[in-house]
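Note that one protein chain of the assembly has been removed; the remaining protein chains are unaltered in position.
Note that the chains are named A and B in the order they appear, and that numbering of residues resets to 1 at the start of each chain.
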Amino acid sequence: MESLYPVIVLFILFFLNIPIAYALMGSSLFYFIFINTSMPMEMVIQQFVTSIESFPYLAVPFFIMVGSVMNYSGISEALMDFAEVLVGHTRGGLAQVNVLLSALMGGISGSANADAAMQSKILVPEMEKKGFSKPFSAAITAASSAISPVIPPGTNLILYAIIANVAVGDMFLAAYMPGILMAMTLMIAVHIISIKRGYNPSRDKMASPVEIFKQFLKSVWALLIPFGIIMGMRLGVFTPTEAGAIAVLFSLIVGFFVYKKLKLKHIPIVLKDTVKSTGAVLIIISSAKVFGYYLTLERIPQVISESLMGMTDSPFILLMVINLLLIFIGMFIEGGAALVILAPLLVPTVKEFGIDPIHFGMIFIVNIMIGGLTPPFGSMMFTVCSIVNVTLEEFVKEVWPFIVALLVVLLMITYCESIALFTLNLFN
Amino acid sequence: ACGGGTQAPAENASTDAEKQVEKKIIKVSTKFVDDEQTAKSLKKVVEAINERSNGSLELQLFAGGILPIGKDGMEQVVQGSDWILVDGVNFLGDYVPDYNAVTGPFLYKTFDEYFAMMKTPLVQNLNKQMEEKGVKVLSLDWVFGFRSMMTKKPITTPEDMKGINVRVPTSQLYTYTIEAMGGNPVSMPYPDTYAAIQQGVIDGVEGSIMTYYGTKQYENVKEYSLTNHLLGVSAVTISTKVWDALTDEQRTIIEEEFEKGKEDNLNETIKLEKEYAELLKKEGVNFNEVDSEAFLKAAAPVYTKFDKWTPGIYEEILKELDKIKQQQK
């Protein structure tokens, strides 16, 4: 029992609104000061700081920076125009644009909250003008923002790859399929609701191939970013970390010289944003590492693994249990933090059950995004509701069909490995 | 208190009991995973010490790098933690650079030559310097095999290494060694090498037979050329602070059991290398003898590249080595 005290401390600290990094530090310090005194504190600190002194983690600030550059560079607008000519003519036009835009933006940035915030400001007012209700607009904006971190590149994909010891490139390739499926099911849900409620297209008729091609040429630079990253990594031209740095350089060039919206004065803002976000994300990783030490020393991963194996020997049931657990935890804890804390615990167990770690990664990443849409504490839900001024009740009434759509995707990739790993196998 | 007496006051009895259970807990940290030979032999050592010490010592083995290893593990030893580190001799080289010289390229043809060198006053003096830094060197003799080249084409002379990209760990000694041998060193994490060979980024790797077999590199490259350029060997170290606080008996137990463990590790390693060589031959791997003299000559410049090494150390090593070779004839 004593060995579980730090977990209890962790939850108390969470509950008291202590930041996640500090909650992890606090419970770890509690363990190493009061329970296991045989470990020198110097070692604890050494591991705390050494865990982030690692080249692969450099990819994280780079991809955060690309996302930040995107806000000032005109890339978002180019992608939005492209999405509009592609799906604007369909039923519920702007809602479809909203979904597709998240998928396209996902190819560049990896933050659901940034995506949700940006589209709440730009798209939701437009949607209201076209007759969509505000809560519906908010709901589809939040729901589709769950796609961004799943479409590569994305910080969560990188973190999972490092934790599970799989290739970042494989993780990226595989994640296209779940990302595309999420976009497709959301678009189907939008379509059904739009027919029922008579939501209109945003343009009278389908864009002509010439118009589409013209818009494609305008947006091609933005679309090249993800393509270049993936190709460069596939061909072994650069490592994921270097891919991040090149993506920064490329998006700067596109912003300065192609769309010409980016100005020198934006650079300090981009850097400052990135420094702050990098600190906030990576401090969780180093705190989680120390907390992981406690778990390892108390053999808690083995205990969990053994008790899960005692409960069932079916991967089917195991994944069901893990999915329910993750959705529950995702309701309270931000996705990236849940990933850093839980992936080291769960990956060894699923491997024992013969589940491919990349397959599990897909399940994990999609799952934690769903938690961000649900009450009581979904982070994208909060972002959108506070920006567009919608109450939680109104939001929940509108978001549930989209949550169902995403759960369908989760089930598909959980129980059909060939779907989950479709894009990975396609290219290998 | 001598304890046991029926009239012994309760207080005394309890302190007595405490003394009996109060044992010295020392963590043994190594990068080797459970089924690697070094870890297997260490497991026996730890069990033997715990048994022989009658509960006055409890060594706990943490294999597979669960606890800090490498530079971090060595730092724990230096800082005086209750800690034994079993890891590369090169980590001692961060503190006393000459350790890298005495484990430098192409010095030894047999394990015995190496063991004899470790007993020379030259190396004993390094151990003394290490002690001044707070580290007691218990052993330098936990070998896991000579490192050779695994490449696409067979190698017999330095000429054959020209233009070949070889993966090395992030270490200047390895970089300079491969350079001196004629190849292009490329630094990358070992797990990336399998794919890197397939993509043609590198033409081969260097390492022991065990690594060659264990990581299935034979699926990619079929030539194993016995350059024996470096010796894979671990040092066993403990903090002097911890060591000095032990009783004479405890120290004897630890020293003797680690010595036995070293023998066990050595014998098993030799046996395994033979077995693995056979298995590799069955996989179609060719073993190539190399022109050792040519490589030794080619590698001499390596010994001039490190300004932290004691000047003239190479000549001193060669002198000692000559003596050893005479004796072992």
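Note that contacts are C-beta pairs under 8 Å (C-beta built on N, C-alpha and C of every residue); 3 or more make two chains touch, one makes a residue touch a chain.
We take it that contacts and distances are computed from a predicted model.
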Name the absent chain by its UniProt protein name; which of "Sodium:proton antiporter", "TRAP-type C4-dicarboxylate transport system permease small subunit", "Protocatechuate 3,4-dioxygenase subunit alpha" or "Proteasome subunit beta" is it? "TRAP-type C4-dicarboxylate transport system permease small subunit"
Among A:Ser137, A:Ser277 or A:Asn323, contact with the omitted chain is made only by A:Ser277
Sort through A:Tyr5, A:Phe377, A:Trp400 or A:Tyr415 and give me the one touching the missing partner chain. A:Phe377
Sort through B:Gln60, B:Thr156 or B:Ser171 and give me the one touching the missing partner chain. B:Ser171
On chain B, where is the contact patch with the chain that was removed from view? 71-72, 74-75, 78-79, 94-95, 133, 170-172, 175, 187, 308
In terms of residues, what is the contact footprint of the unshown chain on chain A? 13-23, 25-26, 29, 41-42, 44-46, 48-49, 52-55, 57-58, 61-62, 65, 237-238, 241-242, 244-246, 248-249, 268, 271-272, 274-280, 282-284, 286, 332-334, 336-337, 376-377
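To be clear about the criterion, only the chains that are shown with their structure count from here on.
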Expressed in whole Å, how far the mean CA point of chain A lies from that of chain B is 43
Would you tell me which residues of chain B are touching chain A in their complex? 25, 27, 66-68, 72, 75-76, 79, 81-82, 191, 195-196, 199, 201
Seen from chain A, its contact residues with chain B in the complex are 38, 40, 42-43, 46-47, 50, 165, 167, 236, 296
